[in-house]
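What follows is a set of notes on a single structure, which appears directly below.
A single protein chain has been removed from this complex, and every other one stays in its place.
So that you can tell them apart, the chains are marked A and B in the order they are listed, and the count of residues begins at 1 in each.
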Amino acid sequence: MMSEILLSLDNLNKSFGALRATQDVSLDLRAGEIHALIGPNGAGKSTLIGQIAGNLRPDTGSIQLVGQELTSMSVAQRARLGLGRSFQVSSLAEPLSVMRNVMVAVQALQGHSFRFWKPVNHDRSLLEPAYEALERMQLTHRAWTPVSELSHGERRQVEVACALALKPRALLLDEPMAGLGPEGSAHLTELLETLKLEVPILLIEHDMEAVFRLADRISVLVAGAVIAHGDSATIRQDPRVREAYLGD
Amino acid sequence: MSVTLLIEQLINGLQLGTMLFLMASGLTLVFGVMGLINLAHGSFYMVGAYATAVVSAASGSFLLGLAAGVIAAAATGALVELIVIRRLYHRPHLDQVLATFALILIFSEGTRWLFGSSPLWLNPPEWLNGFATLPGGARYPIYRLVIIGVGIAVAIALYVVISRTRLGMRIRAGESDREMIGALGVNIAKLYTLVFAMGAALAGLAGAMVGALQSVQVGMGEPVLILAFVVIVIGGIGSIKGALFGAILVGVVDTLGRVYLPALFNNFMPASEATAIGAALAAMLIYILMAVILAFKPKGLFAAHD
Partner (left out) sequence: MTNLDSSSTAEPGVAQHRARWHDRKGLVQIALLAGLLLVPIGLHLLGHVYYVNLASKVTLIAMAAVGLNLAIGYGGMVSFGHAAYFGLGGYVAGISAYHAFDATALITWPVSIPGSDNMLVIWLAAIVLCGLLALAIGAISLRTTGVYFIMITLAFAQMVYYFANSWPSYGGEDGLPIYLRNGLPGLDTNDALTFFLISFAGLVLAMAITSRLMKSRFGAALTMARLNDTRLATAGINPYPIRLAAFVISAMITGLAGALYADLNGFVSPSMLSWHFSGELMVIVILGGVGRLYGPLAGAVLFVMMETLLGGLTEYWQLFLGLLLLVVVLFAKHGVMGWLAGREHDE
């Protein structure tokens, strides 16, 4: 059965001078799945994420979210349309509480931010959705703690909570397991497995164990191009993937 | 508008441009290598001029004074780097702006305390007092031509130092990768002091040479400093090539604007109004130029880092 396609990349190309960082990349993300994107260092993963998130503009090709053309939109516009994103390196505002970090995303969802009068700290229409997102990540006990006092794993969870607060149609998670340790990694894996049923996840991950366990489909990026595509079993056995990862 | 006037004004613009380049190259080098914004650069200009004026007056030799001015500026620069500036490299730009603003207050008021508020007089040497005949027949002061020559010589010397010597290699490495030159065993602290002193020496040289054209007084470095900022913003902060191009552009546009804009307005409005509007517009011209360039290239024409 084919489920609904929420995010699709169509023939993306991006070059920096002579370097072709992205070559004819096409892939999609369907409802209810985790689609993992893997590849050795320098394969062009960051460049591809940049194009999806809106930091970079592709030279040719298109990106669509639920049928909407994203290609010429800014980062903020894409986020408002429902593209949630977490970063490889934590991008939270350290001095602020967890709640305030999440609330900004809720704020964006409710229209423009040129509201100068009502204090946010007593605004239930902001607090409640933010609290809900924290509940989903089992973080409510840390709601008013400054991010700077959180552990590495908790920060990862806050990042995902921020993305969830946008009520996203698709999630783009950039190495969420990095630096987590076995316990934190297992915890997050569990969370992602239930999360994907609501929001499909495009997962960029280095931790192969996690990828093979979590992903419904895997695409392998090497030298800017997708060289293999399929489920875990297929990818494990693909000779080109083995060559790219194990060969010289 | 005669061709003679145009040539004369072009050379005036070139002279202003070469002086701006001496100021801007130090500023841009310090920013490119150390990531530091230094408002006190104009103080080195002033120190150079004062030292030159004092030593010239005492010894009767302009050249001796000039050497003293350059050395005094370099020494002041090195000292300031050792005491204050090196604490600022890892600080936010706001702190750098304020600390170097504090240095301006200290240098300006300190100089006023030592030398008083009235300007010192510094004359170009006798043997440079003559005039040269320009193509078209105008007579032009030799000293100003010499200033242009010195400016061009410094530009060439800087190019050679940066592209051909070990010091230049380290400076270029420092721009692109601070950790790497640390790992290569280069003493970064010493390199920074040296680069800073070098920038100060160039500012001192500019101050000394211009001091002989205008007067040597407290605050003389400030208008030049702000023009130099415009230059490096236009050229792209951190780029020596950008500083050279920007300096000549600003020098020529500013000089020609002041001469030709009032005349231009004279064509379609009464003379008194034309002079007023033309002069006001000419004073704003380089800032308008900067705004236009930045509207298209927010990082300047020769952005060093993208």
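Keep this in mind: a residue touches a chain if its C-beta (ideal position, glycine included) is under 8 Å from a C-beta of that chain, and two chains touch if they have at least 3 such contacts.
The shown structure was predicted, so the numbers you read here are calculated from the model rather than taken from an experiment.
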Would you list the chains present here that the left-out chain is in contact with?
A, B
Taking the entire complex into account, which one of B:Val3, B:Ala102 or B:Ala132 touches the absent chain?
B:Ala102
One chain isn't shown here. Among B:Val3, B:Ile226 or B:Met269, which residue touches it?
B:Ile226
Out of B:Val3, B:Val160 or B:Ala280, only one touches the absent chain, namely B:Ala280
Could you tell me which of A:Ser91, A:Gln138 or A:Ser151 touches the chain that is not displayed?
A:Ser91
Footprint left on chain B by the chain that the document does not show:
31, 37, 39, 84, 87, 93-95, 97-99, 101-106, 108-110, 112-113, 222, 226, 229-230, 232-233, 237, 276, 279-280, 282-284, 287-288, 290-291, 294-295, 298-300
Positions on chain A where the hidden chain makes contact:
53, 74-77, 79-80, 85, 87, 91-97, 99-101, 103-105, 107-109, 113-124, 126-128, 131, 140-145, 162-163, 165-166
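Everything that follows uses one rule, which is that only the chains that are shown with their structure count from here on.
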So, in whole Å, the Cα centroid of chain A is separated from that of chain B by 49
